[in-house]
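One structure is given here, and the rest of the page talks about it.
With one protein chain removed, the remaining protein chains of the complex are shown where they sit.
Let's turn to chain A:
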Amino acid sequence: MDTPQSEKPGVRWLVPAGIAVTAGVLIGAATPAGAVVVTEIQHFMDFYSGVFTLVGLTVSMVAGLVATDRMILKIQHRILAQALHRAATLISMAFLVSHVVIEILTRNADVVQVLLPIGRTSAIALGTVAAHLMIIVALTGVARARFATGRRPWLWRALHWLSYAAWILAIIHGLLAGRQAPVWVTWSYLVCVAGVGVALLARGLVTVRPRGGEEELPEESRSKAAKRKAAREASRSAQQAANERIKVSR
């Protein structure tokens, strides 16, 4: 992930391809047939980008929680969970942007509400706050390495804890704002909250575990360092992730 784009094989054609696809979409959307399709897309996104933001956030949160587990999972599982955590966050952020833009376009929200939690209903204001928290968490998440090597690694952790607040606010926002939530949606939200609650509890157990667990760390990291060296050719990104994690957990 941290490898410069130009060094990756096959990336050279990616930029022209991206430009070509974007141009194709822009031209296609201007045709009458494209307009019909885009209208359907708009309708779909108006209905579901908010929902998918929340779903992505939930997946990200669960994956992030799973990635911290050390009782059941092996290191490779945790690397995978981290990859999922990042991908889900990325998708969720994209849906968040789309949700906000579409709501403004359809006049369900004002531009001011993007910045300030004000407006017609407090339900939308909740969404604004949740979005802000989410963006803070995501941005600091990207800059995690800097925090880890800096003097205040705890600050990163504290900021990352904001995601729980963002998530809860987003759920309330999802239930109260917009269209009336069907019963099954309400129930699945509750199930999500319960699931994350259980996962948090599991994490708490790991954290509160006797200190012996912590003392294993140096040895674990030593062996990991050896593995890392061996796996360097295989993947720089995965190993980097592991590296970062160790730093932070110290």
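Following the convention adopted for this analysis, a contact is a pair of C-beta atoms (placed from the backbone, for glycine too) under 8 Å apart; a residue touches a chain by one contact, two chains touch by 3 or more; residues count from 1.
We take it that contacts and distances are computed from a predicted model.
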Omitted chain (choose from "Peptidoglycan DD-metalloendopeptidase family protein", "Phenylacetate-CoA oxygenase subunit PaaJ", "HTH gntR-type domain-containing protein" or "Chemotaxis protein methyltransferase CheR") - UniProt protein name
"Peptidoglycan DD-metalloendopeptidase family protein"
Per the whole complex, from A:101, A:168 or A:193 the residue touching the absent chain is A:101
Given that one chain is not shown, which residue among A:29, A:51, A:114 or A:172 touches it?
A:29
Touching the absent chain: which residues on chain A qualify?
1, 18, 21-22, 25-26, 28-30, 34-36, 38-43, 45-47, 49, 74-76, 79-80, 82-84, 86-88, 90-91, 94-95, 97-98, 101-102, 105-108, 179, 226-227, 230-231, 234-235, 237-239, 241
